[in-house]
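Have a look at this one.
Of the protein chains in this complex, all but one are displayed in their positions.
Right after this comes subunit A.
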Amino acid sequence: MKRSLENIENQFEMFQILNEKGEIVNEDAMPDLSDDDLKEIMRRMVYTRILDQRSIALNRQGRLGFYAPTAGQEASQLGSHYALEKEDFILPGYRDVPQLIWHGLPLYQAFLFSRGHFHGNQMPEGVNAVSPQIIIGAQITQAAGVGIGMKKRGKDAIAITYTGDGGASQGDFYEGINFAGAFNAQAVFVVQNNRYAISVPVEKQSAAKTIAQKAVAAGIEGIQVDGMDVLAVYAATKDARERAINGEGPTLIETMTYRYGPHTMAGDDPTRYRTEETDNEWEAKDPIVRFRTFLENKGLWSEEEENEVIEQAKEEVKAAIKKADEQPKQKVTELMDIMYEELPASLQEQREEYEAKESK
């Protein structure tokens, strides 16, 4: 009787290119990125870190609504996104607003999403994405469907979806990756393992040593990546994307990362479930710090350049908030109008009641 669990689990080693000190440790895997690309990736990570800081501040001032902090996860979010093309379709989780922004969702709309205004969910023409999913895991079966549809259409594009370590416990996670495998969907599933599903540590989610190994059960590729290493995340996603388009099947990517902030700004207190030691340990792996070192050593980045990005981000946040403020308030009657293609008679009656209320 042959036992296989240990053998399988040992196959899943964390893929890394850039270590914590900013040194290339895996030269062979170094992706083909120009100096401009490398600088653009840095620019996006710095910008997003500032956006996160500003968003937290705006939330505390009561000027933003629902907000899930992103600091710490920049390499996972933006490295994977940088491997995408415009035609690729994003099905994000609720923390994945940065990918939407870099895919083309204007910043003021991202703020409107946070404020609970439906204009924030209206993707502009040509932005292939849906608004962030609130039900953990629901996006995963949908991503399989998008990826199956792309294959049927013969598109050179993929569906990419994001969830967290908690999301990998949902039934929809298993159904989604299994459907994707069964239909050879053009899909990539990213699990950002930030170690805590609100407060529950990943060790309590599953007996599995890695989340990546769950791919094996679905008969698809799985890879665990250093989620604080933007080059590794980029390379893994790029490879997964190419294989999906070439008909070589979907991929599950687990990125090992950490969220520095609370789960959301709605009262979560991480000191109840995480220690300062753990926080420090992970902050020492910071994706921006190590990538900055790498770029500085190559003579590609300077403090002035970073300050420029910081100033730009602050200015753009200010302008976007102003634009969000100018958006007309939404009305209940407008919500009734977007329930169906044609308003049913019973809802029409209710609409008249609300129209009267709203005109008062």
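Some points to look at:
Quick note on the criterion: a contact is a pair of C-beta atoms (placed from the backbone, for glycine too) under 8 Å apart; a residue touches a chain by one contact, two chains touch by 3 or more; residues count from 1.
Convention: contacts and distances are computed from a predicted model.
Entry comment: the absent subunit's protein name, as recorded by UniProt, is "Pyruvate dehydrogenase E1 component subunit beta", drawn from "Probable septum site-determining protein MinC", "Iron-binding protein IscA", "SoxAX cytochrome complex subunit A" or "Pyruvate dehydrogenase E1 component subunit beta".
Per the touch definition above, the residue from A:Leu78, A:Ala143 or A:Ile321 contacting the chain not shown is A:Ala143.
Per the touch definition above, the residue from A:Gln122, A:Thr278, A:Thr293 or A:Thr333 contacting the chain not shown is A:Gln122. Within the complete assembly, A:Lys152 is the residue of A:Lys21, A:Arg60, A:Lys86 or A:Lys152 that touches the hidden chain.
Residues of subunit A that touch the chain left out of the display are 89, 118-119, 121-123, 130-131, 135, 138, 140-150, 152-153, 159, 171-172, 175-176, 178-179, 182, 335, 337-341, 344-347.
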